[in-house]
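Now for subunit A:
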Amino acid sequence: MNLIKVYKNTFLALMLSLVLSACATQKKVDDSQMQGDVYTGTDTVKYLASGVPDRVFFATNESILTTKSRDTLRKQAAWLRKNSSINVVVEGHADERGTREYNLALGERRANAVKDYLMTYGISSSRISVISYGKERPVDSGSDPLAWSKNRRSVTVKAN
Partner candidate 1 sequence: MMKKFKTIILLFLLILLPSKAFSLIEVDITRGNLNPLPIAVSPLATDSDSASSLNSELNIKNLGLEISKVVENNLRTSGLFNPLNKDAFLQKPDIAHLKPRFEDWALIKAQALITGKVILKEEKLRVEFRLWDVLAAKEMMALAFTTVPKNWRRVGHIITDKVYERLTGEKGYFDTRIIYVSEKGPKTQRVKKLAIMDQDGHNTKYLTLGNELVLTPRFNPTNQMVTYLSYFRNLPRVYLLDIETGIQEVVGDFPGMTFAPRFSPDGKKIIMSFAKDGNSDIYTMDLENRVVERITNHPSIDTSPSYSPDGKYITFNSDRSGYQQIYVMKNDGTNVKRVSFGKGLYGTPVWSPRGDLIAFTKLHKGKFYIGVMRKDGKGERLLTENYYQEAPSWSPNGRVLIFYRETKSNKKGEGFSAKLWSIDLTGYNERLVETETDASDPSWSSLLSN
Partner candidate 2 sequence: MYKNIIASSVLHLGIILIATMSLPFITKKPIELPPIISVELIQIMDKTNIPYAPKAKKIIQDVKKKEEQKLVSEQAPPKKVKKEKPDAIPLPDQKTEKIKEIEEKKQNPETIENEVKQVSEFEKDEIFDPDSIAALIDKSKEEIAESSKKSKLVTQSDDKTMNLSGLTLSEEDALKAQIFGCWSIPLGLPYNENLLVRIKLKLKPDGTVTKTEILDHARMNMPGQGFFKVLAESALRAIQLCQPLRVPTTGYERWKDMQLNFDAREMLEG
């Protein structure tokens, strides 16, 4: 009788922990794509060349480059050095949770953060132009933190 009860309890406990862990793992899906509120996933990322991601992501209201972003930009700089005939446009974007005009300025700031970093790795400023789209061109239509994190970005695009 007692044994059955113990079994029952352990069974329940096991089930419960399973359910809970399911919750936890679901949360982790989001977490694994965001560090702080900077997007770290690869959903929307395209590649300028093999192994050269085209975009970096930012925290809310920030234009500071993360370690990962700098890593990406060094790859871009190397690629640009190799392909000296290619010019690029850096597009700065913001999420939809800000006023339109401030977001235009913020996008410009983000695009320039990228441009400055590329320049410190020897890319001529004449090869890089910047444009800000503010919140006008989201890549993810959703209205949730993950979508917003994907939209806070600077994208390097081939200009020619």
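Keep in mind that, in the parts below, a residue touches a chain if its C-beta (ideal position, glycine included) is under 8 Å from a C-beta of that chain, and two chains touch if they have at least 3 such contacts; residues count from 1.
As a selection rule, all candidates are chains of the complex that A comes from, given by their letters.
Nothing here was measured: the structure is a model prediction, and the numbers come from that model.
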Task: Candidate number, among 1 or 2, whose chain touches subunit A in this complex - done: 1
Task: subunit A - residues contacting candidate 1, complex - done: 61, 63, 96-102, 104-106, 108-109, 111-113, 116, 131-133, 136-143, 147
